[in-house]
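A single protein chain has been omitted from the complex, and every remaining protein chain is retained in its original position.
When the chains are written out, they are named A and B in that same order, and each has its own residue count from 1.
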Amino acid sequence: MGAKQFGARVTRLEDPTLLAGRGRFVDDVKLPGLLHACFVRSPHGHAKVVSIDSKIALIMPGVHAVITAIDLPDPMRTQRLPLLLPNPALAATKTQHALARDEVCYVGQAIAVVIADTRYIAEDAAAAMIVQYDVLPAVSDYRGAAEDTAPHVHGDLSSNVASSFRLAYGDTDAAFADAAHVFAEALWQHRGGGMAMETRAVLASHDPASDLLTVWSGTQTPHLGRQALADLLDRDLQSIRMIAPDVGGGFGPKAIFYPEEAVIAAAALKMARPVKWVEDRREHFLCATQERDQYWEMSIAVDEDARILGVRGRMLHDTGAFVPWGIVMPYIASTTVPGPYVVPAYQLDTSVVFTNKVPTTPVRGAGRPQAVFAMERLLDRVARELNIDRAEIRRRNLIQPEQMPYEVGLLFRDGKPLVYDSGDYPRVQEQALTLADYDSFRERQRVALDEGRFIGIGVANYVEGTGLGPFEGVTVRVLASGKVAVATGATNQGQGTRTTLSQIVAEQIGCRLDDIVMTIGDTGAIAQGVGAFASRQAVNAGSSALLAGQSVRKQLIALAARTLGIPEDDVELDDGQAVSSRGNKPSIGFGDLARLAQGIPGVSLPAGQAAGLEHTAYYTPSQAAYCSGTHVVEVQVDAMTGGVKILRYTVAHDAGRVINPLIVDGQVQGGVAHGIGNALLEWMQYDANAQPLTTSFADYMLPMATDVPTCAIAHVEIVNPLNPLGVKGAGEGGTIPAPAAIISAIEDALSPFSVHFAETPLTPERIVAAMRAAGAYERLFAA
Amino acid sequence: MGRQAARMNVNGKSYARVVDARLTLADFLRHEINLTGTHVGCEHGVCGACTVLVNGRTARSCLMFAVQANGCEVTTVEGLTPEGKLSVLQQAFIDNHGLQCGFCTPGMLVTLTELLRDTPDPSEQEVREALTGNLCRCTGYAGIVAAALDAARRLRDADKPETA
Partner (left out) sequence: MKPAPFDYHAPRQLKEAAELLAKLPNAKVLAGGQSLVPMMNFRYVIVDHLVDLNGLDELRGIVVGDERLRIGAMTRQRDIETSPEIAKHCPLMVEALHHVGHRQTRNRGTIGGSLAHADPAAELPAVCAAHDAVVHVASVRGIRQIAFHELGSGFMATTLAPDEMIAAIDLQVWRQGHGYGFHEFARRQGDFALAGATALLDIGADNVVRRAALTLFGVATSPVRVEAAETRLTGQPLTSGAIRAASAAARQIEPISDIHASGEYRRHLAQVLSSRALNDAAQRAGVQA
């Protein structure tokens, strides 16, 4: 039926297969003759590789080969991995080699790979490798990395500064000089990672008959990966097929092209047998990219009415040992600070430094949580100093809906001026506050205090540029069987890509959801693709699905009209049939139409008819789509232990039109869980020699079911005027303002003690230390 | 070193293989007998993706060796799935958006199967506590908790005698 699919709470098409345990993740793919790989990795943060001795490894039964850098094919042997996002502000464009040659720059960097009958044997052999290193001083703390006295992260780079840039508009000097009040904050968010439940995995297989190299990878970006392989192996694009099958979570780190993808592909070619590598969790802690280490020193200038006059400061960003994604993350962070507020003058100096740690690249939020943390903590500071309610100070400074589209004054990372296309920030904030019973909170707090409990509330706002380009294509093709084949370069790591795109196509062409056969994340199915990151797929692939669906709809109607001999206006598409709305309602099935559209061999098609019933659309956004939201969090703090419990979590957000509220709510809820982890639990720690200290789930804490409450979520659908669907991205909004709101709530809970926090994760120990320094325990222990 | 017999019943079917003593039960299930529904997320017993039932009790299959399961009844997610359809719990996951990427899901299903068998009317807090041995990075747990409570209700209703 021409059922309204768009906006419907459709249960997911992906679910039955996954629930039955019949998902197909990379490690589930079995090929005959399969060999297994284990990488040999640097145990040092920085060292010269003097020699690699694989003699003992090679004679172990079941070991087939040991591949080092010199064994790799050209140009991979000497050429570095691609720099995906070049930027003139990048002083040093250092990316990795597939296998380190003479120098290793972070613990875990791969120098060789063992190929064996089983992973077990490969690990035995890897342990038997004798590698001589010349250990060099390592840079661990990025705050000292820019000093002249700091060791060199790379032997051939005399400066550890990868990039320095300034973003600014307006006159901050004047703003600060004239301000009624100026406040300063130093803020710090520590390193952490995406930590998907499935680790990375690569399976490569070369078919000599067709010379096709097929690579299955747990990646968010198979088309980008294929291009990288084509470059590194000097092969035609057509001779490589990269497939992202079921992928167990992405969150950013799987969008990167990794050395292991290159090496395993090369190994399959070299061994003339399929080779599989499944990352173990320890490797994931060492080598999967991370995020967040940023140190901010910020000031805010306000007038007597607490209206922002200017914001300025400095940010130091740890990029790790390499820059595979350029400086996109500090750049995003730097443009996110103004957020939904009127900030007449702004200046941020960013310094990106190398350290001897695994590189940092976008992880859910992509630098925005840090920026929002800075801005929201500054506003909280003003509120506290001037004794204004924190929601009120935000209300006073929010951009008003009649100011849309709002030009911020900066260039965003999409290459376009930062212009908020649509939004109603005051309305979204109000919705969140109402849903959270904000107005009655002070009373709740007073009652709790009388009972000896410390509860607090925090508010935070964000704006996020989503739906980034350049494009994401969708092909819709009606098959002779009556089924509808849909292919897309979009990928799926849990966001329900198949369901949302099916909803859009089904609504357009009037087929059944179940009749859609979708191919996702396969470079063999669609010529061009980009992949999943920056909350971009609903906007881009969704819009392409709409455009392709609209075109196929027109073709179906035209062909049906011609075939049935009726006017096009009389044709309705429903349930896989083209039906006339008049008379005895003649109809013809989509399958029959598809067969007709194939034509008859040797016979010309009727005038006006195109070949087949298909269309490929590559929607290209003109700029980012700006979504926004407000989080309100209520916490209870155990003042004696520093333990924090989140009592209540409320979200109101504008993600434009909602394709499937079930899925969007799931993205928000899932994003909030990451935010809670960032705020309270997750911290990748290293020692002074850049040795990772947290390399298991026992040490790196992820939120459990007892740590994440079910959120109350309100959607405010403000249509995006810039794309045909009217949607905005929704994948990261749950994370972005969470640390700010949570830390604000903790501070509020402990306001009787006047403690202040500007660091995440905010651990119980830090809370207790602040309380002790404030003299709180003299009072509390006596009670 | 030692290769030994691993003989066990998995999902009601008996298997006998000769394997390395160090082959984990998880790898045995996934690669020896091709039941890839059980997933491996950490290999150090925290994430719970590898959870199966051994003699009716949940166990982390990454922390057992296949040879330890000699003579045992092992149930995996495939064994929780009725032929040609889905269980009440699985359907509740669909209706309540209890999964996104699906990687942690088999472990969740096994853990909740044990919980609902032993505690047919759990509170939300009991469900959350039972789930602390299973990490999810996608859903934020809300859909899983809702699915568990929904399934519990449906199972209890199914047990109720028909009212006249």
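Quick note on the criterion: a contact is a pair of C-beta atoms (placed from the backbone, for glycine too) under 8 Å apart; a residue touches a chain by one contact, two chains touch by 3 or more.
All figures in this text were calculated on a predicted structure; none of them were measured in a lab.
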Under the definition given at the start, what are the shown partners of the omitted chain?
A, B
Which listed residue, A:E123, A:E572, A:E717 or A:E759, touches the chain dropped from view?
A:E123
Looking at A:R22, A:R282 or A:R427, which makes contact with the chain not pictured?
A:R282
Return the single residue from A:T694, A:T710 or A:T760 that touches the missing chain.
A:T694
Of the candidates B:F65, B:F93 or B:Y141, the residue in contact with the absent chain is B:F65
Which residue numbers on chain A touch the omitted chain?
119-120, 123-124, 127, 280-282, 640-641, 643, 681, 685, 693-694, 696, 698-699, 701, 703-704, 706-707, 763-765, 768-769, 772, 777, 781
Listed in rising order, the chain B residues that touch the chain left out are 1-2, 4, 20-22, 24, 43-45, 48, 51, 57-60, 62-65, 67-68, 70, 111, 114-115, 129-130, 132-133
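By definition in this document, only the chains that are shown with their structure count from here on.
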In whole angstrom, the CA-centroid distance of chain A from chain B equals 29
If you look only at chain A, which of its residues touch chain B in the complex?
11-12, 14-16, 18-23, 25, 27-28, 30, 120, 194-199, 246-249, 251, 280-281, 492-496, 662-663, 665-666, 669-674, 696-698, 702, 704-706, 708, 710-711, 734
Complex contact set, residues of chain B against chain A:
20, 22-23, 30, 34-44, 46-47, 49, 76-78, 81, 86, 90, 93-95, 97, 99-106, 109, 127-129, 131-132, 134-146
